[in-house]
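Starting off with a structure, shown below.
Complex shown without one protein chain; remaining protein chains in place.
Chain naming follows the written order as A, B and C, and within any one chain the residues start at number 1.
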Amino acid sequence: MKAFRDPIHNIILFDKNSEKILLKLIDTREFQRLRHIKQLGLSSFTYPGAEHSRFTHSLGVTHLMKRFLDKIISLKGDIDQKYIEDLSDNRILAETAALLHDIGHGPFSHALEKTTKIKHEKWTVEIILGSTEINSILEDYKPGFAREVADVIQRTHSSKAVVKLLSSQLDTDRIDYLLRDSKLTGAGYGSFDLEWMINCLRLGEVNDDIEVGLDLNKGFSIAEDFVMARYYMYVNVYFHKATRSAELIIDKIFERASELAKEEKTELPEDLHVILKELEKDPTNISLKDTVNNYLNLTDNTMWHYIWMWSKHSDQILSDLCARLIYRNFFKTVSVDDILGFYITAMNYYRELGIPDKYYLLRDQASSSSYKDHYILQKTKSEGKEEESEREASEQIFLFDEKGNVKELSNISGIISQIRNKNILIERVFLPDEHKTKLLGG
Amino acid sequence: MKAFRDPIHNIILFDKNSEKILLKLIDTREFQRLRHIKQLGLSSFTYPGAEHSRFTHSLGVTHLMKRFLDKIISLKGDIDQKYIEDLSDNRILAETAALLHDIGHGPFSHALEKTTKIKHEKWTVEIILGSTEINSILEDYKPGFAREVADVIQRTHSSKAVVKLLSSQLDTDRIDYLLRDSKLTGAGYGSFDLEWMINCLRLGEVNDDIEVGLDLNKGFSIAEDFVMARYYMYVNVYFHKATRSAELIIDKIFERASELAKEEKTELPEDLHVILKELEKDPTNISLKDTVNNYLNLTDNTMWHYIWMWSKHSDQILSDLCARLIYRNFFKTVSVDDILGFYITAMNYYRELGIPDKYYLLRDQASSSSYKDHYILQKTKSEGKEEESEREASEQIFLFDEKGNVKELSNISGIISQIRNKNILIERVFLPDEHKTKLLGG
Amino acid sequence: MKAFRDPIHNIILFDKNSEKILLKLIDTREFQRLRHIKQLGLSSFTYPGAEHSRFTHSLGVTHLMKRFLDKIISLKGDIDQKYIEDLSDNRILAETAALLHDIGHGPFSHALEKTTKIKHEKWTVEIILGSTEINSILEDYKPGFAREVADVIQRTHSSKAVVKLLSSQLDTDRIDYLLRDSKLTGAGYGSFDLEWMINCLRLGEVNDDIEVGLDLNKGFSIAEDFVMARYYMYVNVYFHKATRSAELIIDKIFERASELAKEEKTELPEDLHVILKELEKDPTNISLKDTVNNYLNLTDNTMWHYIWMWSKHSDQILSDLCARLIYRNFFKTVSVDDILGFYITAMNYYRELGIPDKYYLLRDQASSSSYKDHYILQKTKSEGKEEESEREASEQIFLFDEKGNVKELSNISGIISQIRNKNILIERVFLPDEHKTKLLGG
Partner (left out) sequence: MKAFRDPIHNIILFDKNSEKILLKLIDTREFQRLRHIKQLGLSSFTYPGAEHSRFTHSLGVTHLMKRFLDKIISLKGDIDQKYIEDLSDNRILAETAALLHDIGHGPFSHALEKTTKIKHEKWTVEIILGSTEINSILEDYKPGFAREVADVIQRTHSSKAVVKLLSSQLDTDRIDYLLRDSKLTGAGYGSFDLEWMINCLRLGEVNDDIEVGLDLNKGFSIAEDFVMARYYMYVNVYFHKATRSAELIIDKIFERASELAKEEKTELPEDLHVILKELEKDPTNISLKDTVNNYLNLTDNTMWHYIWMWSKHSDQILSDLCARLIYRNFFKTVSVDDILGFYITAMNYYRELGIPDKYYLLRDQASSSSYKDHYILQKTKSEGKEEESEREASEQIFLFDEKGNVKELSNISGIISQIRNKNILIERVFLPDEHKTKLLGG
């Protein structure tokens, strides 16, 4: 047994024989790279404890996947045996997909996605299917296995139970990140009783489809509590105004640096430069094949190294934005009733002073619902092609009674139906404190 | 009140009026830089959860300093009033010193100290006294205040109680790091009952000197438990063989890169290059004045950026060592009875094969005692000049009875006297797995 | 300082000088008696860990009262100074009322109240104002102080902030019992972030009245989370069907024993006998003066001693009911759609067999709302006289913005308005398993 210690799950074990493939995957360059990418990007500016990486989260999801599978498989007798067999047969597949589900994330995900116009999910698939150490290990294990893993992550695999254990309303991914983010930020909101949830796990059929759910009697409260925990984490942590402000600034840093790079007024990180060059070649037929190894060189470290250097760049905008991030001197949000009115007033003020509003007057719409999960959806929503190859995550939590009858949580919980009907939509305008003061008074 | 959430202390509060100076110091570039330096350096390779920075640790120590002061000041009546007044008068000084005590730490402390031959304590003093934002804020607060803060950190300040609250056998620094490192590594060894310890705090006189200690009756067990907690953390976490191996490799990476840089075969990070150049000018009269701002640009990010790039360098040794760190493919330790004999055999084997043993056969002596605190001492021990300006931390834990009589822990605890008399000394030889196998068999 | 260790608050401190009165009150026979009365009555049959007494809860509420007062008093400047002064002046009063708020509770509260037809609140007042050790200590402290303490507990005291800190929607009583019951049952539902709640505490004016509330921005989520925590504890713990069944059985045991006692077919506990005799004398003018010391002799121990003895009584009904409690062989609930129809069918079945339905067919309506607090209200609701001398607890949670403007939680939270509008009402019929099986099949 190989043991990893973990602040959330205490001990994460892998069997050196039966789970050898997982240990090999962990040892790849591609997976070790996740140590250098923070799970919550810039949230540690707001919650200093949130310094954990995607590496520990990925181990945590894999650990939960094993616990979920153990529990569900032990329920044999209560449900159609074919599902149990399917899960038993696909154990290693499920664990592998859990381990690799975030493998394509880059540093400051959103900013990099905006700059390159490539979603991290595309990189995930490329890393699994392309010419990488990970792909070799997967194919060594079983020819075609890489494709299966990618299918689970893209939600197109035929084993629907496995797909749902990784991405649905009640999946191992979000359970790990809620608990981990909650404990490490120190914000208690995201906590819920994991042990009781696992104890209440059920499999059942809904419309001839397999679903992971909870026991109706025992699991009703934990289902509500879990949805509420996510809701609180969105409102208080993920959508915190200072974090959003930092994220907008980093978007703008890369936008500016790319502009300057085109004019040859600054250097981008070499690997990012290669990627952008390649993309320019033929934007209508993007292949990531030739650049995946460049992408795999990009970590938070390189990005921060450049931000640190750019903070002394001769371009005023670039150096100012970088210094703001380093100093934690973010843009401020305004609390006015007429956001749009303020925005227009500010635009005019900027134009008079000749300040580029593109960089200094930023609109933000943070939107999600904690029941319908935009955390996943927002990244696939506006895409065309991707949608063909990826299915949306299931948005419902199912509760099964002793006879196997099913209820959907939001239909029987007034609280959850409340949340469902009111999306979280936080609309903000951000600008430097000095301009805010001039416009609104001190 | 400004509130920081924290996974260890939950909420860390600063009063926006009375503690304004602390908030200003936190907002400096120098302090924000600590976000980018991991508290435990390379330990996260062994304990993946140990990803926390010196930033959160510094906030934690400041928080504990406040709690310790609150408790001790509330004990008025039991001890000589002058000490209480001294502590009350020096509250902000104590908190400021707590906040800044690690400000001079660089990335991968030891490796950088070896490369530059400058201890991080010297940088700490320079950052506090030199031409920095921090110095301005301190001097703005009160002329001469920067000098006072440096004196507390160097243990030469006249207010001995303040000095001891920051560095002694029972100080806020090590209490925070033990709890934090223990919780975030997930290794339970370092935990002890902080609330009970604070409840047992006492001030007393020992040889006409003020000492922070514990109540003899109530505090005896917690005193032992605390010393044991440190001992376990050393043996299991700080001196873990994989972590030591990683630390040795990083030493060697910088050694190799410096060699190559002298031959102009590679580039060092610009700011490191400037520092080394400056040091070469006049090694007998080192001034950090001109390079402190270069030093302040060095973070884990830049170091990792270079390690990543060097992993593709044309120099075989440099690229191999960097790749080993990135891949977590460290050197292995051997468990043989005759370490020296093995070392000599290995040397001969290397010479035959033409492998440079300087880089591929590494000896390590991790030594400490958990009662006599080498964690601090090792860094000041072998120096000449520093010792004049810095005092050693007090190495004893005092226990006071109701009448103020004092006992020293190791004199009355068989367990602690055991630990005291046997230093932790772990001697190891590290080498690549392939050579180990050839020398010792699989 | 006198320190009590506590599984919830870790250390509970009392100052031996300024809080001497509290230490004296704890040492009275009346207060020590609370060690022998379980906080959750019969819940430990369902949640075995719930074995804690009203003694530890009372210490916990006092501890929270001190923490709340410390926080609120430190807010000086933000609110009208007169309230702060009022609270500062009434510190000891508030703490004393917190310590004594449950002093009148008897064993298995509800059952004893049904048997004697006297609410525990009346005993509380008698113990504080009557001829008891507690009364002596209170009057020694300050003449008239006993009356003041009773007024706070009855919510008629002029210092409304103190009243509200002890009984309102957001009071120290329910905060302690939720955390304590949650942790000791092992049911995670009741947990919430106490530290953050205290950090968000605010005082403000609502309709010219002082209210304890929370900061609107920081405290909104914790306010919701807290109300939800209570809601889950009601549904899953306090109203658990097995616990309710046990409570109904104990009601019936005392009903039967009283019947038999009247016919001189059994003995009641001596002190209970005295109380019942005294009450018979003049039911229109009940005085507790002569029986308060009998009441103070009644603990869970004596009740259980009798239940144990009665389990061998010659009366079949009494011995059967007692054995059921001892063996944990409770009545079962039925899940049918037409509860009333079932009830009638069962009645007929019972009559045929000659089984007394009064003892063997029990209806239960557990009702509460977790926002409007019936946990307190249900005990004063149906009374005539009491209502004149007691005010209802405030049912709202107020949130204050920076300018002191107030919002009421259920007006701005869709989730809480949901809960508010739907009372928890659980209607059940209980009967022995053997009859349930015959009526409904196995």
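By our rule, a contact is a pair of C-beta atoms (placed from the backbone, for glycine too) under 8 Å apart; a residue touches a chain by one contact, two chains touch by 3 or more.
What you are looking at is a predicted structure, and each value in this text was computed from that prediction instead of being measured.
A.B. asks: Tell me which residue among C:K20, C:H110 or C:K183 touches the hidden chain in the full complex.
C.D. replies: The single option touching the absent chain is C:K183.
A.B. asks: Kindly state which of the options A:E195, A:D290 or A:D401 is in contact with the chain not pictured.
C.D. replies: Touching the chain that is not displayed is residue A:E195.
A.B. asks: Using the document's definition of touch, tell me which of C:K16, C:K117 or C:R328 contacts the absent chain.
C.D. replies: C:R328
A.B. asks: From the list C:D15, C:E51, C:D140 or C:E427, which touches the chain that is not on show?
C.D. replies: C:E51
A.B. asks: If you put the missing chain back, which residues of chain B would it touch?
C.D. replies: With respect to the unshown chain, the touching residues of chain B are 187-189, 191-193, 196, 221-222, 224-225, 228, 232, 235-236, 414-415, 417-419, 422.
A.B. asks: Using the touch rule from the top, list residues of chain A that touch the missing partner.
C.D. replies: 1, 3, 10-11, 13, 193, 195-196, 199
A.B. asks: For the chain that got dropped from the picture, name the residues of chain C it touches.
C.D. replies: Touch with the absent chain occurs at residues 4-8, 10-11, 27-29, 32-33, 35-36, 44-45, 47-49, 51-53, 55-56, 59, 183-187, 297, 299-305, 308, 326-329.
The criterion applied here is as follows: only the chains that are shown with their structure count from here on.
A.B. asks: So chain A and chain C are the same sequence; what rotation in degrees superposes their CA atoms, nearest 5?
C.D. replies: Rounded to the nearest 5 degrees, it is 180.
A.B. asks: Express in whole angstrom the distance between the two chain centres, defined as the mean CA positions of chain A and chain C.
C.D. replies: A distance of 45 Å separates the two centres.
A.B. asks: Among the residues of chain C, which ones contact at least 2 other chains?
C.D. replies: 193, 196, in rising order.
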